[in-house]
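Only one protein chain is missing; all other protein chains are in place.
Take a look at chain A:
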Amino acid sequence: MAFKRQVGRLPIIPADAQEFNVTCHYCIVGCGYKAYTWPMNRQGGTAPEQNKFGVDLSEQQVMDAEAWYAPSMYNVVRQNGRDVQLVVKPDVNCSVNSGLGSIRGARMAENRPSRVTGTQAQRLSDPLVWRNGVWQPTSWDDALDLVARVTAKVVTEGSEDDLVVSMFDHGGSAGGYENTWGTGKLYFESMKVKNCRIHNRPAYNSEVHSSRDMGLDELNYAYKDYTLTDTIFMLGANSMETQTNLYLNHMVPGLQGGARMVVVDPRRTLTIASSEQYAGPENVLHLAIKEGTDLALCNAILTEIVDKGWTDAEFIAASTFPDGVAVAQDDAHPASLGSLEHAMTACRLSLDEAAEICGVPAADIARAAEWIAGPHEDGSRRKCVTCYEKGIIWGNDNYRTIGAIVNIALATGNVGREGGGVCRLGGHQEGYYRPGDAHVGRPAEYIDQFLIRGLGGVHHIWACDHYKTTLNASEFKRVHKRRSDIVKDAIDAAAGGTREQVVDAIVSAINAGGLFVVDVDIIHSQIGQNAHVILPACEANEMNLTSMNGERRLRLSEKYMDPWGNAKPDALIAAGVAQAMERVLREMGNDAYADQFKGYDWATEEDAFMDGYNKGNPEVTYERLRAMGNNGVQEPVTGFENGQLIGTERLYSDGRFTRHGREDGKALFCAAGWRGWQAPGKAREQAAHRFWINNVRANIFWQNQFLDQKNDFVQDRYPHPFVEMHPDDMVELGLNPGDLLEIINDNGVTQGMAYPMPTLKRNTVAMVFGSPAGSQGNVVNPGVNELVLPDYKHCWGDIRKISDATPQTAGISFKSPEAVL
């Protein structure tokens, strides 16, 4: 039986409840929500004057009503030291979502830690230090002192290259401009750490190098372009699941207004199924290519557009580089860049050649080209908005494939104009503001391999759980555990020693191959099992947090509750580390180095914002952002007039492209020649195993389920990670729905739960990414591109049954997710 909350009544928000602006801290869309808080001893009433909505709540509310909230939107939280009632519900006045909630964001209230209702009791409340064989709760001073003493000793006896840092670079959640600045200032200004990586990839690098090298920021449109366009061209993305309200509130109105849609994806996604319902199947073209062949497909589409004369000659002449090669191919550039003519020398591919490579009919590729660029019957130009995400970013040949996608948009003049844009769809919100990272280098160090090779002595981890979200995870986990256990054993052996003796023991263990691990997170994560110091952080709304969404919409998501226990904003934790470093280094007599750690006297997250983001964007302050509410302002901010921040609706509307730093303002095309499997080991693995293991996302989970792993509604639906399979494949392997299975290849093993999916191709499976109960990364090989971008999406393995369905898995629904209307 499905999980039910058994709630038949909720407290009513009183008319005078406090109101806060909230941007959903999960996906990049950043839906607007409103938080309402009020004292425990008060409640609103059903009469209009007694409730926040001013409506009669003794009557049934109609569909899409503002005046309703679900039990998941209610909780009791701590605010200024007192328990208060809380409702967090979608904001009908936010242009991003217009009152729509997602299955993720509409559970924000329920996913708050509460002593009263017991939700999210997994949240970390105090610093923990490995002592006496367990993690002992302790004070910030004690924990930070140990972090600083070990770190300072290692980087001064060796160098800053012995400090390895894993740190988020995103907005929302625990990221945002405040926290990326705090960590960035610590590691890129006070220190020059180059051995660092980002939460979701094994190096410190861009996910879209080629777009930027070609002159285009990857978020260049406005969401409204989806409603103004003629064609939506989507590759390797599934927005109905993963950018839900961008799809429902912007793409669907476009489709209902007559736009067509081209979707490139090896499997039939829910976005395709829903788009067929909204637009009519005759207006949705699904190119179900063989995995990893997007580049060949894009090159054939570009060739068709060029040969048919559907390019935008005026735009190309005015805004793109005219003369051959501008940037040669080299170690930092996996393809040369230059004029369209130059790019075509590498990109030219016939429809028939592409049909053979991609496994789709040539006529469908031709039709895609026509839908993207063919003029209207009256000869007028067709508008097309192009979007892509993890299927491309974590796919085969990242640099050239993104380059090939951007080529099409440039050739057709679909950038900087209404109904255009060529953008990644995004995962988290953005919120990056850090000192320069040029010292990291390009290509950047492959950090996972650096650690596996036994290098590095101290590992600072900020809200990353590589156990669930890295590639080659089986090996990474084995080595990380072995190295951190060396240090744990040394600490245990030094029990009873002074701080100095314990630090000496730790450093000796590091010199013997050990790794000292500091984990900053909101929960005790899986990689946190290897930590020697665990520092509790807080999330958005437990602090004020600024981020921007996928159309560069900057908002202040306001603090409405206290941090859990003694947790702190990451920015202030980074400041604490810096201050402890300064003190310890001065004690060590290293005054010059100690001085580099000055400048962290921040009392609040707003101080960190003013020290970082505001210095580069002096118009933007908390007060002004608060006044801009949930609609915020689209970056870049260009001024402040009449009490309003002035933003930028879409980039490059003047036809000048600048992301690559070229003074001529000309965009570059990418000579993105097709070369088959780019990453090492992929072709061999494909040949050796029966199943392609596609890793996919589901709307119900946020990221690696760090909060959802303790959410009953979510875990009731999927008690184990789903592995969708064709029913005929299940029969052949003796699998029934809900049976547990394991996926095996040379990289490792992972496990999940069989879920029949008749729309899948035979011998392919779709496994949910990042599950705590089965990491798909275990079976992904270490192959990356020239710039250390991982190819998570291409992994092959064999499958065998572990057990019959458990009582939990036997009880869930295994029906198709496609709505039948």
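We adopt the following convention: contacts are C-beta pairs under 8 Å (C-beta built on N, C-alpha and C of every residue); 3 or more make two chains touch, one makes a residue touch a chain; residues count from 1.
Everything below uses one rule, namely that contacts and distances are computed from a predicted model.
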Per UniProt record, name of the chain withheld from view ["Arsenate reductase (Azurin) small subunit", "ABC transporter ATP-binding protein", "Protein NrdI" or "Iron uptake system component EfeO"]: "Arsenate reductase (Azurin) small subunit"
Given A:C27, A:M73 or A:L216, the one touching the chain that is not displayed: A:M73
Residue of A:T23, A:Q243 or A:S274 in touch with the missing chain, whole complex considered: A:S274
Residue in contact with the excluded chain [from A:R5, A:H439 or A:R762]: A:R5
Missing-chain contacts mapped onto chain A: 1-12, 46, 57-65, 68-74, 76, 100-103, 106-107, 110, 116-118, 240, 244, 248, 270, 273-274, 277, 699, 713, 716-717, 811-813, 815-821
